[in-house]
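One protein chain is absent from this view; the other protein chains keep their places.
We just call them A and B in the order they show up, numbering each chain from 1.
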């Protein structure tokens, strides 16, 4: 469900780039000593820096660029869709049951004659909202745990990492299911049906997704805090807080951004999985996974019913993953500074 | 090596305790009486409910309850399933082999794909093969297993009628036919899970091997006049695959997650499907026990990976 490679858990992240962007790494390695200072002690040519450079490198990852367009269209579609396609999601029409795609129903209808396009627009908002919110939860928790563990020189660091590893070893899907199974009713009472399930799913997915971020942040901190520029600042009288805020965090942020991006896609998959197993959102909230769950018993007569939401999940996740890959190149995030 | 083995075991035990504590905490924090709705369940005799209440010692102090629960779990005394009216332990043990068979075969399949493809991509980085493998890998782990499963059923069962889409644990056949039926029905679940894992493993293998491929000792090996194939096999692959062991172990929770989904889609009678059914039927003892078994399996595979790592890397035993 979660892919450590994409999340940056990989102990050897250096080689994870897209082939379309980086040129022969072996050549770079071989040529590095030669190119680094072709003129001894003459300054290297002035390079673009800052946002320009980041965009320049990102834009060379063609699949990432395409993905930005695809994702933008998906997001715009679910946000503006209801304006353009104002059919109610619970508009039952028994005369048009299990119909394939047509002009009236571009994505066809389900077993109650409900319009699948309308349901997917509505469900997509929830799927994307869950993805982004769960990412925020995971990133905040991961950043906190990771930076505490990374700066601690006492017992706190090892203890936090033990907890992190413990959470990593948890069977996540069973646990997700268990939590939802046990707490569903309480939260429904507090936040209402829709809100309750939403809050719970976000908290549970985010709460089980922070570990890769924490490990990544800790690794960055451990490496950065021993760097000579950090030591230099320390020897100039900087407080630990100043070091973290001005020297360590800014240099550690690239990989965290990448991990956060990928976290969105794993959260979307996690939510769809729960809904697909019938334990996520209830039937009246048609997230993409839920639509698939409803469709899976009618595959023989209405394959379109499953194909459209499945393709939507695939496209969303794929484009987010490619964007993450592009960001990895652009932010040079595979290099632990 | 002995000390290393012991050390890894000592690390595994607290992990299991930690996981059990988390499970128990979730159970203890769960609102109300987890056995409350059993009162209205006609399937449960009142005396069973009382016995359960007593066994879980719902009125005892929390630590006490944890201890009793843990002892019961360790002793295999996992309670009684309301739904199927059998011992939970019996129920789970019957189904574990099926899950292990599906998961095991899919892992073998995943590694059989990922190792050669990953190595081939890494020794010729940025070649056509590498680009193709990378793009396919991206597509592979962006496809959720439940969607791949549905696609497989659509194509191979519904359209082509090649494979059955319901897994049958009691095949009424003998001899070769029995084996053939088993293989036929296992193909789709194993492939769905295997392809998904293969996608991420390919990227691990590629990146790990690529890191090794530019090290000095590889150039040294070339300078000895070894052929490219020998260099790859003897000097690159062996070293590159060591970190992959850890990464595969880290994937175990995800693998079991995927197993739940595939078992559900193909109705494979494993413990994953048992978990979902128990949840839908509010069968709490089964839910708790299956989750615990999954946790044990993950810890077990991590331990195996650690030992494998120690065996593969000569530097470990002195670390």
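Just so it is clear, contacts are C-beta pairs under 8 Å (C-beta built on N, C-alpha and C of every residue); 3 or more make two chains touch, one makes a residue touch a chain.
What we mean here is this: contacts and distances are computed from a predicted model.
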Quiz item: Name the absent chain by its UniProt protein name; which of "Lrp/AsnC family transcriptional regulator", "Ion-translocating oxidoreductase complex subunit C", "Probable Ni/Fe-hydrogenase B-type cytochrome subunit" or "Glutathione import ATP-binding protein GsiA" is it?
Solution: "Glutathione import ATP-binding protein GsiA"
Quiz item: In the full complex, which of B:7, B:85 or B:184 touches the chain missing from this view?
Solution: B:7
Self-check item: Residues in chain A touching the chain absent from view
Solution: 23-24, 26-28, 30-31, 33-44, 46-47, 49, 227-239, 242, 246-247, 250-251, 337
Self-check item: chain B, residues in touch with the chain not shown (by the definition above)
Solution: 3, 6-7, 10, 124, 126-127, 215-217, 219-227, 234-235, 238-239, 242, 312-315, 318
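Heads up, the rule we're going with is that only the chains that are shown with their structure count from here on.
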Quiz item: Given the complex with chain B, which residues does chain A contribute to the contact?
Solution: 1-6, 9-16, 18-20, 22-26, 29, 63, 162-163, 165-166, 168-175, 177-179, 181-183, 185-186, 265, 269, 272-273, 276-279, 289, 292, 295-296, 299-300, 303, 306-307, 310, 313-314, 317-318, 321-322, 325
Exercise. Sort out for me which residues of chain B touch chain A in the complex.
Key: 14-15, 18-19, 22-23, 26-27, 30-31, 34, 122, 125-126, 130-131, 134-135, 138-139, 141-144, 146-147, 150-151, 153-154, 158, 200, 203-204, 206-208, 210-211, 213-214, 243, 246-247, 250-254, 256-258, 260-261, 264-265, 275-276, 279-280, 287-288, 290-291, 294-295, 297-299, 302
